[in-house]
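A single protein chain has been removed from this complex, and every other one stays in its place.
The letters A and B name the chains in turn, as written, and every chain counts its residues from 1.
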Amino acid sequence: MSELRVTALNSCCALSKRLVGSVLMLTLLTGCTDIADSFLDPHGPIAAAQKLHFMRVTGLTMIAVAPVLIFVPLILWRFRYRNQRARYLPDWEYSAPLEIVMWGVPAAIIVALSTMLWHSTKALDPYRPLVSDQPPLNVQVVGLDWKWLFLYPEQGIATVGELAFPAGRPVALTLTSDTVMQSFLISALAGQIYVMPGMTTKLQLLADAPGRFEGENTQFNGTGFVHQKFPAIAMTDTDFDAWVNSVKSDGIVLDDSSYGVLAAPSTEAEAHQILATSSMPDNALYFSPTQPDLFSAITHRYHQGRPIPPNAQPGSAAFAPPRAEDTPKPAAETETPQ
Amino acid sequence: MTQFERKHPGLNLGSHHGAAHDQAEALVFGFWVFLMSDLIIFGLMFATYITMQGPMAEAGGPGPAQLYDLRSAWIQTLLLLTSSLTFGLASLAMRHKHGVAPVVVPLVVTLGLGLTFLGFELHDFQGMLAQGAGPGRSGFLSAFFGLVPLHGLHVTAGCIWLMVMLAQIAVFGLSDMVKLRLLRLGLFWHFLDIIWIGIFSIVYLAGLTG
Partner (left out) sequence: MTPDTILPMIFGRIGLDSLPFVPAILNPSTSEFIAAGAAGVVFLGAFIVLGVVTWFGWWGPLWRDWLTSTDHKRIGIMYIVLALVMMARGVIEGALMRVQQGVGLDGGFLSDGHFSELFSTHGTIMIFFVAMPFISGVINYVMPLQIGARDVSFPVLNQISLALTAVGAALIMISLILGKFSTGGWPAYPPYTGLAFNPGPGPDYWIWSVGIAGLGSTLSGINFAVTIYKERAPGMTLFRMPLFTWTVLCTAIIMVFAMPPLTVATATLALDRYLDFHFYTNDLGGNMMNYVNLFWLFGHPEVYLLILPAYGIFSEVIATYSGKRLYGYMSLVVATMSISVLSFTVWLHHFFTMGQSANVNIAFGIASMFIAVPTGVKVYDWMATMYRGRIRFSVPMVYATGFLMLFVIGGLTGVMLANPTISFQVHNTLFLVAHFHNVIIPGVLFGLLAGYHYWFPKAFGFRLNTRWGYITAVLWIVGFCVTFFPLYVLGLMGMPRRSVSFTDPSFEPLTLIAMGGAMLVLMALSSLMIQLWISVRDRATAQVPLGDPWNGRTLEWSIPSPPPEYNFAVIPQVWSRDAFAADKEAGIAYQEPETYDAIAVPSNTSIGMVVCIGGVLLGLGMVWYMWWLAAVSFLGIVGAFIVRSFQTDTHRIIPAAQVARDHRVWLAQIAASPEVTRAQECSPANRGRAMNERPEPSL
């Protein structure tokens, strides 16, 4: 039985590969940018498993779909009004064997798909730690309007606009939002997960090899939404250590004042203009040291039993960062960058 | 005319007019469907209330133990249940008695009980607001003030409807139209009673024991 299923699956996969192949070709032909942004071009085991599942579901479902695509035109042609030779049975309305096929085949396909769904959903649960001989790198992610803040609690550093991690080592993300709901996605590595204020969610990543992958927010959250993207960079272990050191040496302190700039509604580029020093890269902000309990302070902001007026709510247009007058440069304007 | 009686056991509509019965049937059935739909609204507000319990939703504000006055809730329960009884008496009188008075008297009592119920409820809310426990204090209190006053608004609407019906009895007497409307108002009134039983059990009793 299981062998039969496997052969059936394999032949379906062959079919689906041809179908999805065209999609893939298009992606690969036109998508030759330096940054991978699709799970159809996976760079980690999770995205690869998601792609495989995608192919299998497509193939298996085609068993039910293909007959429609083939037979509808044939029936229309064969039984056209002018073809008086075709058999015409105006009162034919029921056939028991046909009913069994009509209900049975889709039901069987769905039962098969359900089994696959069950296994893959369990296996790819974003909360499930990845099996690896290396301990995971813990990163805390804070969604802000319209940028992502990455806190590395073990390294005592933080970045905006760049998520670096060693390739081949699991990355365990803990995520929250300090504004409205957002959705965190690095498509080439793993699926997305919502981030919500006052709550934490989890996501596991693993990159097979060094590379650059696009990370983004997919949940619309205001005018800067499309700019809320960042490169996720998988590095060799030595490169990663060097990167951590450069963040430590080039970073500015992440305190209430600099966090206030980040928390105001602005794109990463706008925050960069205010906070960046000359030693930081063009598209990223480095922070060191950080407050060790910043992440829990952010999630606890919403559980203090006190109202948060708009001027104290990060992301609100009325948000006035605390001690804004202490910041070295004027607070961010909310105009669009272009 | 037994078939008509079977259709409307609660009414003695004039037996001479078959179409009126069919019309009545659709009206009453339609009202039942409306009540089902309204029940979904209450069900969802109950569900919201249940999910918004506990320290997270209370946000450091007062919880059931500090807010609920079981004695007052019990009095409100008695008032509403009694009003259902008196409405039932009016419905029976509408079917079995002649004349307007046997219907109007229990209806007036029902209205009085309904208004008294509202008075007690408003007094409770006022007490909560005075403690700073309004809907703006916490998610839990928002859910409370989304659910219980929703029932109160329904009772208010029921009272206004009842007043309009008393006026219609005065104008038209107990015509078929008036009887049908009273029948539906009765359904509405008993429905609100059932909702209140839910509120009393889930909000007040469970809140104070759980």
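Descriptive notes on the structure:
Methods note: a residue touches a chain if its C-beta (ideal position, glycine included) is under 8 Å from a C-beta of that chain, and two chains touch if they have at least 3 such contacts.
What you are looking at is a predicted structure, and each value in this text was computed from that prediction instead of being measured.
Looking at A:A47, A:V171 or A:I233, the residue that reaches the missing chain in the full complex is A:A47. Residues of subunit B that touch the chain left out of view are 19, 22, 25-27, 29-30, 33-34, 36-38, 40-41, 44-45, 48, 51-52, 56-59, 61, 134-143, 145-146, 164, 167-168, 171-172, 175, 177, 181. Those residues of subunit A that touch the chain absent from the view are 23, 26-27, 30-33, 37-40, 47, 49-50, 53-54, 57-58, 61-62, 64-65, 68-69, 71-73, 75-76, 79-81, 86-95, 98-99, 102-103, 105-107, 110, 113-114, 116-118, 120-122, 124-128, 179-181, 183, 185, 187, 190-194, 196-199, 201-202, 214, 216-226, 229, 302, 305-308, 310, 313, 315-318, 336, 338.
The working rule: only the chains that are shown with their structure count from here on.
Chain centres here are Cα means. That of subunit A falls 49 Å from that of subunit B.
In the complex of the two chains, the subunit B residues touching subunit A come out as 56, 59-61, 136, 138.
Residues of subunit A that touch subunit B in their complex: 303-307.
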